[in-house]
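Note that this complex is displayed minus one protein chain, with the remaining chains in position.
A and B are the chain letters, set down in written order, and residue numbers restart from 1 in every chain.
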Amino acid sequence: MTRPIAAMLAVLAIALPATAEDTPKSGGTLTYMIPADAPPSLDGHRETTFATVHSAAPFYSVLIRVDPNNPASTTDFVCDLCTAMPKPTDDGKTYTFKIRSGVKFHDGSPLTAADVAASWNAIIHPPEGVTSARESYFVMVDKVEAPDPSTVIFRLKFATNAFMPALADPFAWIYKKEILDKDPHWYEKNILGSGPFKFAGLEIGQSMKGVRNPDYYIEGLPYLDGFTGIYAEKQAVRVEAIRADRAAMEFRGMPPASRDQLVKELGDKIPVQESDWNCVNLVTPNHKKKPFDDVRVRRALTLAIDNWRGAPALAKIANVHTVGGIVFPGSPLAATKEELQAIAGFWPDIDKSRAEAKRLLKEAGAEGLKFELMNRNVDQPYKYVATWLIDEWSKIGLHVTQRVLPTGPFFEGLRNDNFDVTIDFNCQAVVNPLLDVGKFLPHSVYTENYGNYDDQKEIDLYQQMLHETDFTKQRALMREFEKYVLDNEAHMFMTPWWYRIIPYRSYVKGWKISPSHYLNQDLATVWLDK
Amino acid sequence: MYRYIIKRLLLVIPTLVGAAALVFLLMRLIPGDICVVRLGSGGGTFDERAVQACHAQLGLDRPMFLQFVDFVWGFFRGDFGTSMWSGKPVLYEIAARFPISLEIAIMAVVVANLIAIPLGTLSALKQNSPIDLVIRVISIAGLATPSFWLGILFILAILNVSQAAFGSPWMPPIDYVPIWKDPLRNLSMVIFPALTVGYRTSAVTMRMTRSAMLEVLREDYIRTARAKGLVEHIIINRHALKNALLPVVTLIGIEAAFLIGGLVVTEQVFNLNGIGRLFVQSVQNQDYTMTQALVMLVVAAFVLTNTVVDLIYAWLDPRIRYG
Partner (left out) sequence: MTIAAPDSRAIPAILDDVPEIRRSILRRAWIFCRRQPLGTFGMVIVVIIAIAGLSADWIAPYSPTANDFAAMTEAPSWAHWLGTDQFGRDQLSRIIYGARTALIVGFSCAIIASVAGLVLGVGSAYFGGRLDLYLQGVLDVVMAFPLIIMALAVVAIFGTGVHNVIVAITIPLIPRCARVVRSSALSIREVPYIDAARACGFGHARIILRHMVPNVMAPFLILLTAFVGQAILAEASLSYLGLGVQEPVPAWGLMLQGGAEEYASTAPWIAVFPGLAIALTVFGFSLFGDALRDALDPKLRDR
């Protein structure tokens, strides 16, 4: 009874932001929850967690970003600090950006191209003793230069479509050159940016506060006088806080049950925005452990899973929704349903698929196999997905137990190959399929692949695809790569893609959902209708 | 007596060093470390080089033995170092969270004893009557309920009741304000977790009060007092309760030290930025320095409370030998 209503409201809510909104009002303070305990540091160049973005993104500017007015698009990028999106020259190997004039850091000093170049150099070629989390996204970049105070030039080693989306990275905050030169670790504990909000206080472990930057370079923005982000790791607390209006929203994503609860209790005071999420749990068998070195066993594992029937059921209880291949379902590079159905694990006839799985197991001498599924101590959606998978596997006679580990031991287990099969994940910010599918490449190429396999044919296919600049050809190569990884070799396989559900207080306006909780978080366009 | 005190105090040192060794070893036996947690949790790229840079920055590449000596020597000098997670001084991080935990602990103990001592006494006086049964059932139920469940249901009840009563749901504030800044807001935040923790604590104290009271009531001097024809409430207040409270006081002391355990779960449920939550965070982040400091503080508090209680006991009860 409640669920159809919730679903209807959700659909209505998605339609809402697209319609012409009333004129934005200035003023007020937005209070939102940050579903984490506290970020490790405030340095976006170093950290990978959304907790750092949700805490500090409003203080910073970036070079380019996803369009804040259309963040759902996976191909739409616009300038923040630059004045116009450049056309590449030199056969697609040189990008020249003109930097806005009159931009000031919060300490009053001017922001110039030198600061932009210094920040990008710290990200792409970090100095000794400094960690950059996204260094590997920029394998194609040769040099970043600032020939004059208003020009930044990126020179690439080879032309690729993966460059522009990578450049829109939400962690790529522009820092002050002078400070970076003096102390490259300064930004871990301090904040000095040029973004729409100025730092107003960090109560350690409790809240982050910002106030309006009156000198912000975009006329009329931001609308809010300030914001308060409150750290709360436990799910129940965040739902209660929104229900009692102690906070207006959270930006990561809530499970369906929490959405249903809030909508049931508060009705039209809680609109909901939803989107496919550029994150997915991947099942990774450890190729080093017997019998998972046998492709027949790996294929049996994927053939046992009924994604088509599982996804809609799981969507009612977990943050997952859409059946997809290796590419984010909203991207033009993603497989269509027909293309998917030709791949193991997506066959339309599950009985046929499971019969084949049983046959393969028998052939490989692995009937009634017992193994352990290593998982991370995170409820949504990791443990939900695991419970489902274990039941699916029981249908072809496999006996699977689950070993759940906290974050540290989980990653250590991955790094030491100390597992049979694991639920790994691939979670990226900007949708950039060419880089995102790097996750499926052998460890020798992509350090966060834990399947323990080597496969030169796969690497060659990938390189060909990365260097291809013609879209149609690239898409065909992507299909070939996908079929090869998921079916022929069954190196890793998919579970339904994550789904981002954001219920929020109806007085919050001007915020639009994107396919990633990392994106579009500077809050400049958010306003309160109170 | 002095020899006994000195001996008792000297015994504290090996216990502390033992605890230090235990936490040091246990934390390092857990697979992975803070660098793996930090670099891995966001899902970005992390390679061997990044992990090594992180190790070097935090001093984790130094020999274990040196790390241990630094930690113990630092502890006895009162220098706990900096948190590996936030890079801020450990004492600063703890100081930021200490007031709220202390406030809840104090209120919980007060609440617990306000409930427990009268009810426990009543229960003992009316042993095996219906009142006794009801009180005992309430008290045992307090021990039998998982505290996080109680906390979650408690918040839900507050929300539902306030929604029914005022039309819009209300819950305690979720960001802490010190009591001297805004007493009302502070109290409205602290009282509910204090009740949740206090209920459980009261159950323990109530049982203890009851059984201690029952025992005292059978002592000869109470019989004598009764025989003398003293008024019942004088017997209870002057003679029985006073003596029965001795073990209860001990228990309150020990329970106060154990409160930290109750706080771990309750602070999670109510989203209070206290020591208990910091504890869980630092263990999960594998923040060695922070966890070590917190464990040492808890152990020191526990050991000192026990020592002081022992000493008070020895002083109060001459039958205990200062062996």
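As a working rule, a residue touches a chain if its C-beta (ideal position, glycine included) is under 8 Å from a C-beta of that chain, and two chains touch if they have at least 3 such contacts.
Model, not experiment: these values are computed from the prediction.
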Legend entry - Selected residue (touches chain absent from view) among A:M85, A:A313 or A:A476: A:A313
Legend entry - Chain not shown: contacting residue from A:G253, A:G408 or A:G438: A:G408
Legend entry - Sole contact to the chain not displayed, among B:S147, B:T196 or B:T289: B:S147
Legend entry - Of B:I5, B:I30, B:L91 or B:I158, the residue in touch with the unshown chain: B:I30
Inset, instruction - May I ask you to list the residues on chain B that touch the chain which is not drawn? - result: 11, 14-15, 18-19, 22-23, 26-27, 29-31, 127-128, 133, 136-137, 140-141, 143-149, 152-153, 156, 204, 207-208, 211, 214-215, 218, 251, 254-255, 258, 260-261, 264-265, 268, 279-280, 283-284, 291, 295, 298-299, 302-303
Inset, instruction - Determine and list the chain A residues touching the chain excluded from the picture. - result: 2, 234-236, 255, 257-258, 260-261, 264-265, 309-310, 313, 316-317, 375, 377-379, 383-384, 386-388, 390-391, 394, 401-406, 408-409
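As a convention for this text, only the chains that are shown with their structure count from here on.
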Legend entry - Of chain B, residues touching chain A in the complex: 30-34, 36-48, 50, 53-54, 56-57, 85-88, 92-93, 96-97, 152, 155-156, 159, 162-163, 168-171, 173-176, 268-271, 273, 277-278, 281, 284-286
Legend entry - chain A residues touching chain B - in the complex, by the definition given at the top: 37-38, 40-41, 47-50, 129-131, 133-137, 188-189, 203-207, 228, 230-234, 236-237, 240-241, 243-247, 265, 279, 405-413, 415-416, 418, 425-428, 447-448
